[in-house]
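With one protein chain removed, the remaining protein chains of the complex are shown where they sit.
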Amino acid sequence: MSSVWGKNIKLSIFGESHGRAIGVNIDGLPPGVELDFSFIKREMKRRSPGRNSINTKRQEVDQVEILSGYFNNKTTGTPLCAIIWNTDKKSKDYDLIKDIMRPSHGDYTGNIRYKGYNDYRGGGHFSGRITAPLVFAGSIAKQILAKDKIIIGSHIYSIGEMKDKGFDYIDIEKEKLVSLQESDFPVLDNDIGQRMKELILSVKKDGDSVGGVVETVILNSPSGIGSPFFDSIESTIASLLFSVPGVKGVEFGKGFQISKMKGSQGNDQMYFLGEKIQSYTNNNGGILGGISSGMPIIFRTAFKPTPSIGKEQRTINISKRKNTSLKIEGRHDPCIVPRAVPVVESVAALALLDLMMDVKKYD
Amino acid sequence: MSSVWGKNIKLSIFGESHGRAIGVNIDGLPPGVELDFSFIKREMKRRSPGRNSINTKRQEVDQVEILSGYFNNKTTGTPLCAIIWNTDKKSKDYDLIKDIMRPSHGDYTGNIRYKGYNDYRGGGHFSGRITAPLVFAGSIAKQILAKDKIIIGSHIYSIGEMKDKGFDYIDIEKEKLVSLQESDFPVLDNDIGQRMKELILSVKKDGDSVGGVVETVILNSPSGIGSPFFDSIESTIASLLFSVPGVKGVEFGKGFQISKMKGSQGNDQMYFLGEKIQSYTNNNGGILGGISSGMPIIFRTAFKPTPSIGKEQRTINISKRKNTSLKIEGRHDPCIVPRAVPVVESVAALALLDLMMDVKKYD
Amino acid sequence: MSSVWGKNIKLSIFGESHGRAIGVNIDGLPPGVELDFSFIKREMKRRSPGRNSINTKRQEVDQVEILSGYFNNKTTGTPLCAIIWNTDKKSKDYDLIKDIMRPSHGDYTGNIRYKGYNDYRGGGHFSGRITAPLVFAGSIAKQILAKDKIIIGSHIYSIGEMKDKGFDYIDIEKEKLVSLQESDFPVLDNDIGQRMKELILSVKKDGDSVGGVVETVILNSPSGIGSPFFDSIESTIASLLFSVPGVKGVEFGKGFQISKMKGSQGNDQMYFLGEKIQSYTNNNGGILGGISSGMPIIFRTAFKPTPSIGKEQRTINISKRKNTSLKIEGRHDPCIVPRAVPVVESVAALALLDLMMDVKKYD
Partner (left out) sequence: MSSVWGKNIKLSIFGESHGRAIGVNIDGLPPGVELDFSFIKREMKRRSPGRNSINTKRQEVDQVEILSGYFNNKTTGTPLCAIIWNTDKKSKDYDLIKDIMRPSHGDYTGNIRYKGYNDYRGGGHFSGRITAPLVFAGSIAKQILAKDKIIIGSHIYSIGEMKDKGFDYIDIEKEKLVSLQESDFPVLDNDIGQRMKELILSVKKDGDSVGGVVETVILNSPSGIGSPFFDSIESTIASLLFSVPGVKGVEFGKGFQISKMKGSQGNDQMYFLGEKIQSYTNNNGGILGGISSGMPIIFRTAFKPTPSIGKEQRTINISKRKNTSLKIEGRHDPCIVPRAVPVVESVAALALLDLMMDVKKYD
């Protein structure tokens, strides 16, 4: 079981990297929503490979075809299924690695889980490519949230050891988030961004890869969204973030840093600003008791380095039951982080929308 | 919605800190399991307050009463409901804070979410006390997993800035984990443990609190457990961990640290050790593509400092709609981390058991 | 898995007939609902045994104890758990039948399903007694629906071959439904009701039992509740009705009768009555395409005769692996139908409320 998520919004994803098509069925969307396809296209493009010198040269178009649930330029309220055809497939590339398990990929565990029947080509259903339908779904969620002025933005918080400035936890401009969304390589400090790019190109030249962290903010979320325990905002967002290939850590607010603090430092003291309830700090990242406080919701997502590297690695041949080594040829992202940004934002949008629907009706 | 979790094992929790009783209904347990109540008692005791000078002096007994699903000293396979009566209630303590929102607690967000009807006494349903039924459920899951030699152990990885040694990611002795389970204050380095305790006592004396991190290992998990995407091991464990009050970060394997690595450093290269498949490193923490590899499953959970502190804090009176300040009197843990250890292990046991049941039938 | 139901309202039931207690955890109730306990008591009493000469003489009190989720005389919005202690237990009665499977009970199938570990006393978790918590939950749902003037009423449509008049499908008076709710033995034609009672007493004298049908109407449901396919009103109500022990058939509107009609007879033609949309007939029982039309929702539920009878029956001894025979002594309802009426209404109320919450927010 792997492909169905959500309570009010139900996502059901499918597909393999080199199969016929990938896609998502989305149930529970409000009816009557007119979609902005140029926005969707931009979001899809942010995730797509081949945009610049940093990323893989695979030129997939990622053209979304809507099969259902959209009629007369509006959502119908019934399931919206959308697919993306796989066009740029070179399956022969993968014949060699049918039996040779790529280290730190899902090749080996997928082989065990599915008893050798999984589609191994390009990682099959384990491929990061399956996040494209999530970005499509997220781009719809973002549009629905935007009607309530809720906006989600991210920047590349770090690449390897190189760190961007962090978001201000209290005072975040909506315009800044919009401009980050429009950037190929969103950072708060452009000089650092430049050096991050150079770092990525340098590991690429070495046939190596590098990881990084994405920092995300959800602005203007109303207070009172989420629930204690199993449907906390943290649980809901994290369960989706950890669904994204390559994610190994998630923290909210000050996260691991708050664990080092004293209560007198970490606690977010509160006050009335006119009628509005604010906190002086936002170390809890806009979430208390699993529920939104109205302060910006802030979290960071850690991505491991792309497992596909050109350097020789020791591994196993699973059918011959023997040790071997492997150099992964071909086109691979030296760093997945820039393309992961819209994926992170998308699942956050979906998580928040799902929880919003517990307390708000969309008409 | 907040209280139901799981697919094969369904947990349904209930209760408030100062209500009549708290408890859990567990559905989907295999029939015919004889429970070791001394083990359950030990686990409950690990979580219970008042054990030593470090913790709160509330002397709750946390006696579990099983209402159903257990017959002739065996689980029946039908729902097992267990409750814990609330005995040591001093609700008058909380009358003052009915309207005064304690900073960094769920008081304010709960008030908004439940329109002021939530039970505010002692945090009500938001209380860490509701984790007691989770420990009960987890202590059953642990017993079932133990039949397959799966064992879960943890140590206090850090308190404030003070760090214990970390687990070896490859070579972990079962006996070590057992002895950690039996400790009040489980650490790998006892000297550091001593200093951690001193730190806690010192913040306590200040009327302050401190956070920390728990590191957990699941040993002997078979390979092939979990699924890609929404039912990945990471998603499933994290969704439960982020349900636990006070958790602000979760990372698997090297977590945020792996994001700083290059692929050539971070990738877990593999080899056959006889018939067994191993990896030289275990930076992915025993999980690849969301599925267990057979290596130890490792994760860390970051807890914020206990929000209840004796120092004066600025906050709001929500009915009078004005600013005020608050000094929280009474008995409160200066550090929640030692008592959180069995909670973390419990939810990990429940998450793993739920995923195990996708691929294994218990007879 | 057996005990968790619902999407917006989550029910989690537990207990065995002769165990410690039975109960239900209800999550997702709106906060701030003041419960009318005299109404709840009346509903519980309608289901309870021992009310009159017709039913079993077991004098269970069915006193509900609320453990959580209710504070200051209002629902909190967090899980409301309620239990009923089992007091009038005579477990020795059942020692004989530990191995002797009562025909048409769940004894045999429960034994197989739970590998002999199920609590066999009084049917254990299979007992009709477990419907008491459903009536409690339903009595809350009814109160919430009543605020929108939605009312649910039933009558005993038939006992054995003896049939009451049917409901008018178009024109049903709210007052009539209220008076049916207040009756021990609700029928539309009191003369027939009298003869039904005589029939029940006569089969009782014979040591036999008899089945029957309950007809139920939901009045004033707004149009637009429910969904096509898996969450149709019919699917949702039927999935709960078929959870009730003894139910073997469910039909909506004209049900099996409509299958004999021509389209020109069965179709519900429509018209505007002022601003209101009506249909001339209501053969579809207020549901089209799985969604409410605003006409009365009507369905019938068929109950088999109580399996416990005093006559000798052939059956098996499952441990001795041999044939035997059995006469079931003791107190048993000769007809379950009168006590089933509030159960049917309760699950209908819960089903409708759960679907309502897809389109309406309760504040």
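Chains: A, B and C, in written order; residue numbering restarts at 1 for each.
We take it that contacts are C-beta pairs under 8 Å (C-beta built on N, C-alpha and C of every residue); 3 or more make two chains touch, one makes a residue touch a chain.
Treat the numbers as computed from the prediction; the structure is a model and nothing was measured.
> Given the contact definition stated above, which residue among C:44, C:240 or C:356 touches the chain not shown here?
C:240
> Please identify which residue in C:49, C:253, C:296 or C:338 touches the non-displayed chain.
Touches the omitted chain: C:253.
> So which of A:191, A:275 or A:363 would be touching the chain we can't see?
Among A:191, A:275 or A:363, only A:363 touches the chain that is not shown.
> Can you name the residues of subunit B that touch the chain not displayed here?
7, 78, 228, 359-361
> In the complete complex, the non-displayed chain touches which residues of subunit C?
1-5, 7, 11, 13, 101, 103-110, 112-113, 123, 125-126, 130, 158, 160-161, 203, 208-213, 223-232, 234-236, 238-240, 242-243, 245, 247-256, 258-272, 275, 277, 279-280, 283-285, 287-293, 300, 302-309, 311, 313-316, 321-323, 358-359
> Contact with the hidden chain only, please: which subunit A residues?
Against the missing chain, subunit A presents residues 1-4, 8, 10, 12-16, 19-23, 25, 27-28, 31-32, 65-69, 71-72, 74-81, 83, 113-119, 124-125, 363.
Note that in this section only the chains that are shown with their structure count from here on.
> By mean C-alpha position, what chain is farthest away from subunit C?
Result for the farthest chain: A.
> What is the identifier of the chain with the smallest separation between its Cα mean and the overall Cα mean?
B
> So what's the Cα centroid distance for subunit B and subunit C, whole Å?
39
> Would you kindly tell me how far, in whole Å, the mean C-alpha position of subunit B lies from that of subunit A?
26
> Using Cα averages as centroids, what's the distance between subunit A and subunit C in whole Å?
Here subunit A and subunit C have centroids separated by 46 Å.
> When you check subunit A against every other chain, which residues touch at least two of them?
Residues 7, 228, 359.
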